[in-house]
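Read the structure below first, then the notes.
One protein chain omitted, others in place.
Moving on to chain A:
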């Protein structure tokens, strides 16, 4: 069992025994505690990497764009919560560095064009593939699939609106970081749409395997089992 799972189960046990809850309710609280700790841990890692590589705002905007869309569209998964948080932080930071480099040589119109292409592709992929479920959380009902697809497209609309507002603000006030944030939304959205595809699954699987081998090399895992 992973550390975060152990902590969330211990928390749920403490809460349920204090409030005299049944086993079913304890499982729900453990699941919620896991989601909460995982979210906080992932954000903390993004902040840490963002500060180290001086792309804090960019990494946070990218991570937020990915997560908002991912909540409803689903996508490729990592096999461990720690690797998941680390992969998320590394990807957000790398894309943040890419955005920083791109805004230094791209003008407003080129970035707007990149945005149009990114959203057009994302709308196409999301409307074709979302929601992408996983073995741990299969989506069986057709109604749920329709609802999640609708919400994924709504989220894309919201992100498009946010990017349009940022573009307008840049056009009026000429603040570079605002344009960088718009580009972060474009990159976050297209990356998340990419993880819905088969190639995205393969790529994320390869990244996950790379991190697993790195953890193994550093002695944090033995024979595929966690040792901490």
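Heads up, the rule we're going with is that contacts are C-beta pairs under 8 Å (C-beta built on N, C-alpha and C of every residue); 3 or more make two chains touch, one makes a residue touch a chain; residues count from 1.
The working rule: contacts and distances are computed from a predicted model.
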item: "4Fe-4S binding protein", "L-beta-lysine 5,6-aminomutase alpha subunit", "Cyclic lactone autoinducer peptide" or "ABC-2 type transport system permease protein" - which is the UniProt name of the missing chain; value: "Cyclic lactone autoinducer peptide"
item: Contacting the left-out chain in the complete assembly, out of A:74, A:96 or A:188; value: A:74
item: Residue among A:112, A:125, A:148 or A:166 that touches the chain left out of view; value: A:148
item: Of A:10, A:35 or A:210, the residue in touch with the unshown chain; value: A:35
item: Missing-chain contacts mapped onto chain A; value: 5, 11-12, 14-15, 18-19, 21, 24-25, 27-36, 38-39, 42, 67, 70-81, 83-85, 87-88, 130-134, 136-137, 139-141, 144, 148, 151, 204, 208
